[in-house]
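Heads up, one of the protein chains got dropped from this complex, but the rest are sitting where they should.
On to chain A.
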């Protein structure tokens, strides 16, 4: 077995938390159950990884199998990477049957024609997600297995999720290969980024909770009736609280929000001040960058009004994030109305 492969497998196993190693190796399926039985998973990880490498040596593992283990790790710990969403435009109107083998062939051929030194691996998951792992080399060196990019693509959708890797220069190549393989026209980056891949999928596939008005009978939800603590305590602002709750529910929906970590607003608006103050009388836009960050931005925005920190309804600049599927905005003045800019209230 190649030393590079051995070292790569060893390092990948070291990344996995100790409790998860057994399940991940089982999912990998490269080592037999009998072989897995021989490993002592209670020893220190250094020893576990050495033992795994030994067993892989017995089975003559090659880079292809090692790459699959890496994909499995990144699929489970996808929140360790930052994902960007790209959108592709289709050429014609004909129905797309999406042949998986055809897609893989076209992708590999296009990418390899531009750069021969790449390792490409695919893995399909039950939710129709196709994971592509690419290890980049240069025209003169072999692929570096530690410089990888990951692409997640759902068939027959225009969206691709790419995890930005260190080598940004290879991004155009990757995009070209995706466009060719999916029979599309072109590809553009959407202004939507997050560590939570599933949340990004929820936003673009419109799986997040939106509150639609309908007569459809809603299933009875178990309302957690908080036990009346003291009948003598009366909520004076009950009406106001109810109103805020209803407005909030209309805007954000009732279910859990997709997980985003930040929203960035680039202001290119004119500074509005008292004319007597004479600030910035040169009539130049006041450049300013506002960034909101949070472990779970949308949930915190949802709780602003009930907590009394902001008025309900919350500003549409904040609440439009899932609907517009972006968390990077450019705000310009009313004069320059374009499709991506906003009118600031």
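Heads up, the rule we're going with is that a contact is a pair of C-beta atoms (placed from the backbone, for glycine too) under 8 Å apart; a residue touches a chain by one contact, two chains touch by 3 or more; residues count from 1.
As a working rule, contacts and distances are computed from a predicted model.
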The complex's invisible chain, by UniProt name, from "Gamma-secretase subunit APH-1", "Centromere protein O", "chorismate mutase" or "Cytoplasmic tRNA 2-thiolation protein 1":
"Centromere protein O"
Any idea which of A:128, A:237 or A:315 touches the chain not displayed?
A:128
Contact partner of the left-out chain, one of A:206, A:243, A:272 or A:291:
A:206
What is the set of chain A residues that contact the non-displayed chain in the whole complex?
93, 95-100, 124, 126, 128, 154-159, 204-207, 210, 212-217, 232, 323
